[in-house]
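Complex shown without one protein chain; remaining protein chains in place.
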Amino acid sequence: MDERTRRNHLLVWLLLLGLLGLNIASSFLDLGIFNPILTTAVAALQAFIIVTFFMSMRSAAPVPRIAAAAGFFWLLLMIGLTLTDYQTRFEDIALGRLASKPGWEAPAAGRVPNPLSESGYSPVSRPPTLAAAAPDAASGERVYASVCILCHARGVGGAPRTGDKAAWLKRSEQGVDTLVDHAVNGYKGMPPKGGHPELSEQDVRNAIGYMLYAAGIQSPRR
Amino acid sequence: MAGMDAVSDTPLLPQASTLAERVDALFFTLVGVDVVMVLVLSGLIVGFAVHYRRGARVNRTTDAPETKTEIVWSLGLLAVFLAIFVWAAHLYVEEASPPNNALEIHAIGKQWMWKFQHQNGRREINELHVPLGVPVKVVLATQDVIHSFFVPAFRVKQDLVPGRFRTVWFTPSRIGRYHLFCAEYCGLDHSRMRGRVIVMEPAEYEAWLADVSAEPSPAQGEKLFSSLGCIACHGAGSKVAAPPLAGIFGKPVPLKGGRTVIADETYIRDSILTPEKQVVAGYEPIMPSFAGRVNESDLTRLIAYIKSLSGEEGRP
Amino acid sequence: MAYRNAIPTPPGAEAKPAPQFDSLRQQYEADTLGMWIFLASEILFFGGLFMAYVIYRAAYPEAFEAASGRLDLLLGGINTAILLTSSLTMTLADDAVLPRNRKALIGWLAVTALLGTVFLVIKGVEYSVEFAAHLAPIFGRPFDFPEPHTEQARLFFSFYFALTGLHALHLFIGIVVVLIMLALAIRGVPRLEAKVTIAGLYWHLVDLIWVFVFPLLYLAAHHG
Partner (left out) sequence: MTADISVRKNYLNRDYSIASWLTTIDHKRIAWLYLVSITAFFFFGGAAATLIRLELATPAGDVVETETYNRLFSLHGIVMVWFFLVPSIPATLGNFLIPLMIGARDVAFPRLNLLSWYLYVIGGTFTLAMAIAGGVDTGWTFYTPYSSLFANGQVVLAVVGVIVAGFSSILTGLNFIVTVHNMRAPGLHWTRLPLFVWANYATAIIMVLATPVLAITLLLIALERIFGIGIFDPKVGGDPVLFQHLFWFYSHPAVYIMILPGMGVVSEIITCFARKRIFGYDGMAFALLAIALIGFLVWGHHLFVAGESVYAGVIFSLLSFMVAVPSGIKVFNWAATLYKGSVSFETPMLYALGFVGLFTVGGLTGITVAATAVDVHVHDTYFVIAHFHYIMVGGMVMAYFGGLHFWWPKMTGRIYPDRWGRIAAITIFVGFNLTFFPQFVLGYLGMPRRYHTYPDEFQLLNVLSSAGAPVLAIGYLLPLVYLLYSLKWGPVAGPNPWDAKGLEWQTPSPPPEHNFDRLPVVTQEPYAYGLPKRDSDAARS
């Protein structure tokens, strides 16, 4: 084992450890979106170094090189094409913009809410037997669709109408916790929990969150 | 769903929405292109095969310029298909963008039935009444697995993905009753998760919508009894240990813990909303609470049905 | 980098390629190409999980950062250093084969296997800590995480156990392969060049996968 290759390998090893240190250090800085990009780029560099030096790709025949490159290329191809779906899921709001003016003002540009984050649905986690147990609390949108819609859709009895930004803005000033408290214990025309005692407080909080988002209020005060 | 009446007057696949004509136009253009291509190619194949069959004395010196014809053929193919792509994509984007003044109806897909709720809270199961000529936007949500809202007559389809709200919209353009299918496999009774879309005159629709207090009839109760899943346990031949309901109305019912109570309307109401409070002697408290799943009119219909089971004629 | 161009048949033992090959060189090229194609399929095997992780992290950035904060960065960092070092020792073992330096070959192979085992031990320690802290959503065990991100944190830890579990399984297979090479080297089996290089390629792949797993899972959070 001639001395030169051995020294080379030690140098490569030190370089890899250095990059690892850099990666860990970078995670202590708050660079926002650049953190994941930087760490992945450093990892890719480490990978490239390992492939070229330790896996003797430098001296290999062309065909194994193509095979190695194909593995990574196909992975990027798969991720890239799938992202065309996930990064363009603006649901109805954007689509509204496509055809004509949307029903309610589109929320603040840029941060279009990904409905996935308010997901949640209600099956039993284990496969249901014949007597399917009653599903438990639904997500904000679903609670709204099954309960709150009765009054809030058309503002029955003075209730703030869904999508009426002014009414909801005035109420969101009091902070979400007060809104939840009013909704749970009943307030003026509204029966406690909208007449559905079986709703949990988290459901009511989700439903209020949905109505705020539908009214275009992005980050109401706590 | 067994009593689905065959709709005699409507043709096999009516064009019942403004979209239907345009999708049909695109589809039959494509079919036309396909037929022409098949005829051209099979014509070539059969023609060459017969003309140049073994033993036929024909001129066989080959001089066809190979790559040139291929390129011309491929580019022609590509041009035709790109034109069709643009037409289809245009229709697809429009199909996915509901007008904002559309009448919004909420739909919930649940394993093997459809539940619809109109703006004024009127609910219906496995049937969807929509007004003629008014764009309707159905907001779809599912409570368990992936279903798919498919109305062939409107040429629309949209999967219901758990965890998200999906929308499908159409503008009915023809009066009648049309099939509603679940198109994505969703379990045991996927093939029975069918319903009807009933297109009505707008005035008729408003009247139907306002008539919230429709008389609770045992028949509607029976439909609810099966769609809510009660029949799964209380029906005959069910493997689950659940108290039989035939003939219990008005009779004393022994409860766990020694109490006995008369099975009147409040008893049935409470057993549906809070079953664990009054468990029949000799049974386990496995019945789930249906609170939040049934509203007042459903309850009255169910009670009417259970009454009809015990020979007591429910209110007409 | 044992094999580069023509392989001089070592003096003495008459090397004979497998029946379907014409020459040793053709056999070596076929073996290397075969392993690289297998590595490409492994990259895509883990790629499916990487893609799912990237998609969910884009959907729930805050939840994943909060959950990643609960991982032990120190142990993770040490483990990564160990695996990088094991890649070095594997390469040194590979270098020792051609000049027939048996002592160095056995030494470096043993160190590589040892480093792999240490990695698995540290991983086991990490797992036990996480199991105790109710962070393992497996077999319906209790999973508690502060309120705003409970659900998505469960998703993160599902990924954490799926990714690190699969990697640990592949590492275990890698250790077995290196131990087999060690046994062959100790028994003095001639012409190990091809086998050690191929084993090395697989080992480096397992290290390569961890190089991507570590930043994605551990460095997602803002420490400090």
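To keep things simple, chains are lettered A, B and C as they appear, and every chain counts its residues starting from 1.
Just so we're on the same page, contacts are C-beta pairs under 8 Å (C-beta built on N, C-alpha and C of every residue); 3 or more make two chains touch, one makes a residue touch a chain.
Because the structure is a prediction, the values reported are computed rather than measured.
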Touching partners, among the displayed chains, of the absent chain: A, B, C
Candidate in contact with the missing chain, chosen from C:W108, C:F161, C:W203 or C:Y218: C:F161
In chain C, positions touching the absent partner: 19-21, 26, 29-30, 33-34, 37-38, 40-42, 44-49, 51-52, 55-56, 59-60, 63, 137-140, 151-152, 154-155, 157-159, 161-162
In chain A, positions touching the absent partner: 63, 70-71, 74, 77-78, 81-82, 84-86, 88-90, 95, 98, 116-117, 119-123, 125-128
Residues of chain B in contact with the chain not shown: 4, 6, 12-13, 22-23, 26-27, 30-31, 33-34, 37-38, 41-42, 44-45, 48-49, 52-56, 58-62, 64, 66-67, 69-70, 73-74, 77-78, 81-82, 84-85, 87-89, 91-93, 95-97, 111, 144-146, 148, 150, 152-153, 155-159, 161-164, 166, 179, 181-192, 194
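In this text, only the chains that are shown with their structure count from here on.
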Most heavily contacting chain pair (counted by C-beta pairs in contact): A-C
Length of the line joining the C-alpha centres of chain A and chain C, rounded to whole Å: 30
Shared interface positions of chain C, touching two or more other chains: none
For chain A, residues contacting two or more additional chains: 116, 120
Contacting residues of chain A [partner chain C, same complex]: 1, 5-6, 9-10, 12-13, 16-17, 20, 23-24, 26-28, 30, 35-36, 39-40, 42-44, 46-47, 50-51, 53-56, 59-61, 63-64, 67-68, 70-72, 74-75, 78-79, 82-83, 86-87, 114, 116-117, 120, 125
In the complex with chain A, residue positions of chain C that touch it: 1, 4, 29, 32-33, 36-37, 39-44, 47-48, 50-51, 54-55, 57-60, 73, 77, 80-81, 84-85, 87-88, 90-92, 94-96, 99, 101, 104, 140, 151-152, 197, 200-201, 204, 207-208, 211-212, 214-216, 218-224
